[in-house]
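Of the protein chains in this complex, all but one are displayed in their positions.
The chains carry the letters A and B, assigned in the order they are written, with residues numbered from 1 in each.
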Amino acid sequence: MDATRIDGEEVLKLEEVSVWLSGRQVLREISFTLRAAEMTGLIGSNGAGKTTIFRVILGLQRASEGRIWMSGRTRSGRQPAIGYVPQTVVLDPDMPLRARDVVGLGLDGQRIGIPLPSRHRRQLIDEMLQQVDATHFANARVGRLSGGEQRRILIAHALISRPALLLLDEPLINLDIRSEHEVVALLSRIAKEQRIAVLISAHDMNPLLPAMDRIIYVAGGRTASGTTEEVVQTEVLSKLYGRQVDVIRLRNRVLVVSGSDETSATDHEHAHAIADPGLV
Amino acid sequence: MFSGFMVTTWLAATMVAVVAGVLGFFIVLRGAAFIAHAVPNGAFAGAAAASLLGLSSLLGLGIFAVGGALSISWLSRRGRHDVVTALALVLMLGLGALFLSMSEEYASEMFSLLFGDVVGVSSAELLPILGLGVACVAATLVLFRPLMLSSVMPDAGDARGVRAGRMEVCFVLLVALATTMTVPIVGAFLMFSLMIAPAAAARSLTARPELAMGLAVGIALLIVWMSIALSYLSGWPIGFFVGMLGASSYGVARGFASYLQSRPTQRQVASEPIG
Partner (left out) sequence: MGFVFGPGFFQSSPVQVALIVGTVVSVVSGVVGVFTVVRGQSFTGHALADLGATGGSGAFLLGVNQLLGFVAIAAVAAGAIELVGLRRPRGRDLATGVVLGAGLGLAALFLYLDTTFSNTTGASITILFGSLFAIDSSLVPVIVALSVISLGTVLVLYRMLLFSSLSSDMAAARAVPVRAVGVGYLVALALAVSLSAMTIGAVLSTALLIGPAACALRLTRRPGPALALAALIGVVVTWLSILLAYDSYYWPPGGRGWPVSFFVVALVFTFYLLTQVPVRGWFPRRDPGRSSANRRLEGR
């Protein structure tokens, strides 16, 4: 399945999607488009609706309203054309899987029976390991790798099936600063080289700023999407939150701070959007 | 039912229930259900060995229970413990089976050790059991606060000078002592039920520690008394009644607790996490 996509081609489109869970409206008429070779950040705090959006895209959660449109046709049900790296994968240190075995599962883990050894398969795996710079620990037990190394292996796993769309749920959590940079640079490069639409969710947009082409800002189940300049503005975000927030640009960093009449935000390191239970 | 040798049983059983309730509270709190399964199996092997050698089974129970408890505690600190403790547990059972196979009274002896015996305690053993019980309860009450601290917040406990490792050893030893006195009456296989079910039932009814412990003791007493009476009358094994009554009491407690929760109260706070 070779990538015959062109840069900027639409890969995924959500139109007016709403989701109700346990009587509560978790997503409200959200719309956005993901395009090939673009890296998009899905930014919002916990509880804003990021994971639900992922589940809707993956087909694990049905949308109560709205349409989801993927690569030229309306999607119903799940398709294996999406690579997915979840937030937490608890890996038992005794798990009998090497890093390369995990990547191999990305090729054919959904098939019945035992895989026959084939040179072609091994070659594909080796290439993918090289792409994510994981060759030197390819034969180590996956449960013994560091957090950053495991992330890279999971990314390789998601990419090896040549998806058109790559979803990563909070891939930067618990990584040190250097690993953060490495992962972001890696994803950006892969997006451009393989013309994949990459969607990364995070609660802090700052590590992604250098590489992010577009941003989808989520608050209280609503979204605002566009370029960073368009979306991360006081007026836009205030409208999204339904109350006054301020966007402060400090050197290369962006801080989103809630209005002056409330306890103001948060630490300096992370742009922090306060999820107000009243909005949900 | 209340005369002669049964007096011994009633007295011993009452002591056993109190200990089970008190210690069971901590077992459930610490999530140490596995220990409650494992130590009795070691004790079983000890009793079988003692029976083979013609020694007091209480002695065999005690030695193996303490030895097994300490080994488990040591092994569990070496990392992945669930596999090795499971294997050790099973090994103890296998040893017990071996020892019993060598003795004459294979089947009946094995049965009473595993599933309990109304006449499991001889009058000579009554005093040691009562003594053990008192010691157990006293030790637990004395150590109540440090045990609570190290069970609920081990790091905070460490900071206050209550070393979690030391508490673990103490705790496991207490379980060993409790095992020694409980197995003759209730049986090795069902002892864990007496330790866990009343405490689990109590916990689902109240979160206050003293009340939970008291409730656990009360439920355990009820279970033990009813089991002895029913076993005496029907001839059926005590273990059967202990297991069934334990499960029933847990079920009833859970049912009652959810009934209480479903009733609207004023202080119902939205405790769901946001999103």
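One rule holds in what follows: a residue touches a chain if its C-beta (ideal position, glycine included) is under 8 Å from a C-beta of that chain, and two chains touch if they have at least 3 such contacts.
Note that the coordinates shown come from a computational prediction; the quantities given were computed from them, not determined experimentally.
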Subject >> From A:16, A:108 or A:230, residue that would touch the chain that is not displayed >> reply: A:108
Original post:
Hey, which of B:11, B:55 or B:84 is the one touching the hidden chain?
Top reply: B:84
Original post:
Residue-wise, where is chain A in contact with the chain that is not depicted?
Top reply: 58, 60, 78-80, 82, 84-86, 89, 91-98, 101-102, 105, 108-115, 139-141, 144-146, 154, 157, 161
Subject >> Absent chain, residues of chain B that touch it >> reply: 28, 31, 33-34, 37, 77-79, 82-84, 86-88, 90-91, 93-95, 97-98, 101-102, 106-108, 110-111, 114-116, 187, 189-190, 192-193, 196-197, 200, 235-237, 239-244, 246-247, 250
